[in-house]
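Removed from the display is one protein chain of the complex; every other protein chain stays in position.
What follows is subunit A.
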Amino acid sequence: MSRWKESLTFGALAFAFLIPISAVQRGIETDQARVGFLRWVDNQEAFQKQVVQRIVKDSDDRTPEEIDLLERVEELGSSLDPNFGDLQVDPKWAVIRRPEFSPLLEDFVRLARQSKVTLVEGEVEWANPDVSANVGALVFGFRKLVADMLWLKFDEYWHLGLVQRMLPIMETVVTLDPHFVEAYAIGAWHLAYNVTVMFHSVEEKQKYIDLAVVFLEKGIKNNPRSSKLYSELGFTIYFFKLHDYEKAAYYLGEATNYEHDPWVERAYALSLERLREEEKALAVLEDYSLRHPDYIMQKFSIARLQQKLQARQLEEEGKLREAFEIWNFIKEDDPADVVAPAEVVRLRALLGRDTAPHSDHGVSASE
């Protein structure tokens, strides 16, 4: 074979390798876009739920194109699988990979390039020219390691009391690693608890609690299937810090939809109990009890809920005194219960009893 012919053959061979390489690269790119699309669909479904329920979001600042795309996705998804909204990642992925979804995926990529969809941060390298989007490339794939090192710095600043330096570091950490769930959780906890105690003014305290909420909401946006972030926002912030049991129950309920620690269900039941939704709380705990029979504490909680339901039943039947006695017993028995004292006061008013100590003694003694 002549030298020229040989070179041509080898050149053609090398070229033959490059064609499938570029085809596979295109395939990988499409898969990455689809994963971004799937994340966006999940994210939007969670957001839509909040908008509809008017519990978390008061305003909807999404673009009309984004809302329209989501509606089309839901319509098509539901026609292909009636449970599309509730599907887990793998079955949802199987639906989204179907050819029927290709035009919607193209629309999504187009809107993403125009920054008209609320993308998950850190997942945008394939679409967004923003500098922060390329931090992954900047640190040669060691993005998570750099985020960890900065996180250590964050901890150092915390121990030095340099709160103002902590905030930008927190932001940088989650920009580098938007799936650093613990960073959102611990960062928000620092903001809502440790930072607020440094201030005396209510406004300052509220400012940092609000920042904690925003930080966790950002975490949820980036990780819509992370139970930990919902439970942190529900329990650590709304339940314990703000005593907003409605929002706490909402977020804890969301947390139970994903893979979660057992305590989340107990906390959900507790927040429902605080909302005076004893029947629902009892159902949650009974279901939990079947799956975790070894945990003893919920048996006490179940007994308490049954007593509360009994008291409500008695009240409905007009037996106010018996209902009062049950509530009074609960109040004495569990000082941490915040519903019982309020119910005692309410029933006392209904019974026209203003001299509480005598009756309280009476009930306690009889018990």
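Assume a contact is a pair of C-beta atoms (placed from the backbone, for glycine too) under 8 Å apart; a residue touches a chain by one contact, two chains touch by 3 or more; residues count from 1.
Quick note on the criterion: contacts and distances are computed from a predicted model.
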Just by its UniProt name, which of "ABC transporter permease", "Hydrogenase-4 component E", "Glycosyltransferase family 2 protein" or "Multisubunit potassium/proton antiporter PhaC subunit" is the chain not shown in this complex?
"ABC transporter permease"
Please identify which residue in A:R98, A:R113, A:K299 or A:R346 touches the non-displayed chain.
A:R113
Among the options A:F10, A:F240 or A:F300, which residue touches the chain absent from this view?
A:F10
Given A:D90, A:E203 or A:E316, the residue that touches the chain left out of view is A:D90
Please give every residue of subunit A in contact with the chain that is not shown.
10, 13-14, 17-18, 20-22, 24-28, 31-32, 34-35, 38-39, 89-90, 93, 113, 125-129, 133-134, 136-137, 140-145, 147-148, 151-152, 155, 179-180, 182, 186, 225, 258-259, 261-263
